[in-house]
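A selection of the complex's chains, in situ.
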Amino acid sequence: MNCPGLLPGVGNAGKIVGLYPKLTNNKILNMNPILNELKTKAGAASQNLFGRDFLLTWEKSLADLETILTIAEDLKMLRDRNISPRCFDSGLAISQFRDNSTRTRFSFASAANLLGLAVQDLDEGKSQIAHGETVRETSAMISFLSDIIGIRDDMFLGAGNTYMREVGSALDEAFADGVLPNRPGIINLQCDIDHPTQSMADLLHLKTVFGSLENLKGKKIAMTWAYSPSYGKPLSVPQGIIGLMTRLGMKVDLAYPEGYGLIPEVVDLAGQQASGSGGGFRVVNTMEEAFSGADIVYPKSWAPFGVMQRRTILLQNNDYDGLKTLEKECLASNARYKNWECTEEKMKVTQEGKALYMHCLPADISGISCKEGEVEALVFERYRVPLYKQAGFKPYIIAAMMLTNRFEDPAGVLRNLVERNNIRTV
Amino acid sequence: MNCPGLLPGVGNAGKIVGLYPKLTNNKILNMNPILNELKTKAGAASQNLFGRDFLLTWEKSLADLETILTIAEDLKMLRDRNISPRCFDSGLAISQFRDNSTRTRFSFASAANLLGLAVQDLDEGKSQIAHGETVRETSAMISFLSDIIGIRDDMFLGAGNTYMREVGSALDEAFADGVLPNRPGIINLQCDIDHPTQSMADLLHLKTVFGSLENLKGKKIAMTWAYSPSYGKPLSVPQGIIGLMTRLGMKVDLAYPEGYGLIPEVVDLAGQQASGSGGGFRVVNTMEEAFSGADIVYPKSWAPFGVMQRRTILLQNNDYDGLKTLEKECLASNARYKNWECTEEKMKVTQEGKALYMHCLPADISGISCKEGEVEALVFERYRVPLYKQAGFKPYIIAAMMLTNRFEDPAGVLRNLVERNNIRTV
């Protein structure tokens, strides 16, 4: 018999866990150092976070976004020290995923649990939504005792963000009518236009790597298309990146092969924002040009805007033959741009050859997850740890969005959480 | 490009949430007013709620039902004021949905969460039940650490309620045998005979609208069939309504086209109960007759009892051709009664033309969710807010059923919850 690994000889997986802090009587003795470490400033929240849905980053002020970042950092600091940031005794966070998801699903569940909310999934397969219920009615029916609703709806161009606003209007109406005791807050977990939990996690990663938001001013980021052997990837990540980073005074290069443009209004917005922030925004047509002198590169595949428009119509009409034809056409088109791969060679032209490589994951890694893809295995491997850390910010960003949506004085809440001195584990 | 709504210009959805109460040191200063507002009377619960399954409203005394109502009101009052009604530190509420559900699923999850229980779904698709496990064994296996089991089983006439009692007997036996440390309580989330969480939520709605149960005496309610372009809708809602409202001294008219009768025993029971309560019960054969002078109308489609009997046999035999034939036949039969629609015209003959319109939702709204249906869009729209409020009572009714099932002295528990003075959010 030859069954390697059937009976591992010595030892087993598992190492000593990250040790929980030493406690006296289940309390940490001195919380003052922790209070001093809190980054969120008193008076941080504005009327545009408290009770407001988080649907697009550019609907929020830069101060509001900074508040989200510091709250995420504070929550992570507390959790890392085993201090419970739980601020709900009970309550529900509803999730609705109209597309597959692993990491955002787990990030949402982690964030809800961290704050004390239970997740209830609205799975349209299991529910009566498929049977003609209106958005308005369902929105009210799932919200009688709910605090937060997270929605992913990124398949149909022109539909996802609109759907979230329809849900929002229904909730406004139900609250105004006295149907709901509170108006649950909505968090966009990815739509056709933006992916704010991703772009904000990305920004927190950049803040951490470069030391501060201030340090990002003048830094060059290359948001570029990359080759993938699949098609129909949403536009929300590149749009989210150019829609956010242009506000930080960064020099943003958007690069894609001819025909692979994004939603024009978002591109226009990026340009305006760059002017306002003292940064820059250019559209270029080679990966090399974008990479040149870049401090950060974000090479990622997406489908052209025009293709997504056609795809949306085909999907809405259940035109499967049309979809197959479109896919074939797109893959053939993609194949002309296999050289849009993030290689070690291309990385050399970045700032001192040491640009930070970013990706929202999962990436199409050449020779690993596909034959030819977005990134050379060597590049990906070299950045694996920072990439995972980048992803690790998402639960805290979502938790910060939840907390600011529900509490008017987030700095006060955080201070209370520290002074309460509840540890997460006995 | 023409993508309306892609980039909303000003503002965003979301309004200020229902404000949480002002707190001092995370406690509400004076709980006395809240204690005084509690409606549940000391000594409220009887041996027929504590430790007893809730399977049919007519197995419970009127006093018991009144206790459920006041507890539901008290729980809602606490939740609306952000006082935590959590009475479980940990524990499981098992849900088993043998039919699709959105609102009952969310109501059950909300109720469990409100009291501190986590929901674990018994999804027969994922489990080994499909592989021949007996009801007795599975009932024990899911119950070792469970507090409540909620079951929806409404597809097979003669089977759903019976199944719940089989589960109940298995739990009795397992508890008696020392297999289970507690005997979990069962809540009927809709069966072939009754839909008690619905009818009790409906009754709480009526109590709220009319001011008291006392005020319902002598009021006329029209439980009538209505046209729908679908077939096979369960009988449990109309049966639940006539089985409950006849006990309140109400004048209940049951109206349906010839051949659309309910389970005869339930109809008989309704008649007997009406005699006992000083109310009335009639079966009439036009919607107009039932509506005439009615204070409340409840027009809703259902399949004839005889059809449900045939359908049950066909389903049990997996006779899909037979099911198609039956469906065709029924839809043709339904189509003869398209005039059984709740219209503004028909509403005029109700009490002062202002009867309260009720529905368990989702309704088949003519011109909205279907071409021709149960109710005219104008009528539905006019009653949308009360309809949503009606639905909003269900989580609290289920929570009250859970609480009375688990605690011998519910009034004492509620008093404790207020005196404990835990807020739901930090």
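Labels A and B are assigned to the chains in the order they are written; within every chain, residues are numbered from 1.
One rule holds in what follows: a contact is a pair of C-beta atoms (placed from the backbone, for glycine too) under 8 Å apart; a residue touches a chain by one contact, two chains touch by 3 or more.
In this text the structure is predicted, and so the values were computed from the model without any measurement.
Complete-complex copy count for the single protein sequence, taken from this structure file and not limited to the 2 chains in place, is 3.
Keep this in mind: only the chains that are shown with their structure count from here on.
Taking each chain's centre as the average of its CA atoms, subunit A and subunit B sit 39 Å apart. On the side of subunit B, the complex with subunit A involves touching residues 1, 3-8, 11-18, 26, 79-80, 84, 86, 97, 100-103, 105-107, 109-110, 113-114, 116, 118-119, 361-362, 368-370, 385, 388-389, 391-392, 395, 422-426. Those residues of subunit A lying in contact with subunit B across their complex are 47, 50-53, 55-56, 59, 86-92, 118, 120, 122, 126-129, 131-134, 137-138, 140-142, 144-146, 157-158, 161-162, 164-165, 167-169, 171-172, 174-183, 185-186, 192-193, 263-266, 269, 405-407, 413, 416-417, 420.
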